[in-house]
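Before I ask anything, let me first share the structure, which is written out below as structure tokens.
One protein chain omitted, others in place.
On to subunit A.
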Amino acid sequence: MAKRIDATDVTAYYGGFKAIENINLTVEPKTVTALIGPSGCGKSTFLRSINRMHEVLPGARVEGSLTIDGQDVYDRDVDVTAVRRMIGMVFQRPNPFPTMSIFENVVAGLRLNGVRKKSILDEAAEKALRAANLWDEVKDRLGKPGAGLSGGQQQRLCIARTIAVEPQVVLMDEPCSALDPISTLAIEDLMFQLKDKFTIIIVTHNMQQAARVSDRTAFFSIEKTGDPGRLIEYDNTQKIFSNPSQKKTEDYITGRFG
């Protein structure tokens, strides 16, 4: 249930603007990989190009090769919706569907895949909510609006919605930046459990968080505003945070820059 991701010379554009250039990176299955770097360095852009969410914006395109277990995500013959079902995504701000109940939110992805049988949906919803550590808090009010939950619960609801379709990879774009410390801790604990089953890539601005949750860390940076973001260093998290090989990484980690 977890797959390996290989990025080779990935370059992404917003219209005429080159946001990232020649990113080369390999993510091993069942690991947590953190992408860190200053604002505007392209880490979110890279993340969104993995599940082809980048190209949803008008004028946005990706060059280079991105494979998941050797299969090219950008192959002409590949169904883009299948790619996104295989690579789930959790966003910066919790975004449950406002018109749906908690239950409907969790099974939204399954419904899109044509699952209609109530018993299967019930089972999948409970499984996903348990995996997202939310079941005990919401089991008595599954019919209530998902938007009525607290911010941290909403984010775990979104995680449940993402993992309910059983993806291979889960991408998280600053999943805790809109949450309080306790909810953040709950999500970080969750990541530890989820990496038994999924390959996780997380973008974070919080370096303590990167150090706490990830096995590998990739540091992105830009020369100056308007330049494309580049991958500066990619190594084991412990190495990055204790003894980085690049001066730039060290400056960023120690707070001298960025």
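Here is the rule we go by: a contact is a pair of C-beta atoms (placed from the backbone, for glycine too) under 8 Å apart; a residue touches a chain by one contact, two chains touch by 3 or more; residues count from 1.
The rule is short, and it goes like this: contacts and distances are computed from a predicted model.
Of the candidates "DsbE family thiol:disulfide interchange protein", "Cytochrome ubiquinol oxidase subunit I", "Aspartate carbamoyltransferase" or "Phosphate transport system permease protein", the chain left out of this view carries the UniProt protein name "Phosphate transport system permease protein". Only one residue in the set A:M100, A:V115 or A:L185 touches the chain that does not appear here, and it is A:M100. Per the touch definition above, the residue from A:A125, A:C158, A:C176 or A:A218 contacting the chain not shown is A:C158.
Only one residue in the set A:A7, A:L25 or A:M53 touches the chain that does not appear here, and it is A:M53.
Residues 51, 53, 56, 58, 81-85, 88-89, 91, 93, 95-100, 108-109, 111-113, 145, 147-148, 158, 161-162, 165 are the ones on subunit A that touch the missing chain.
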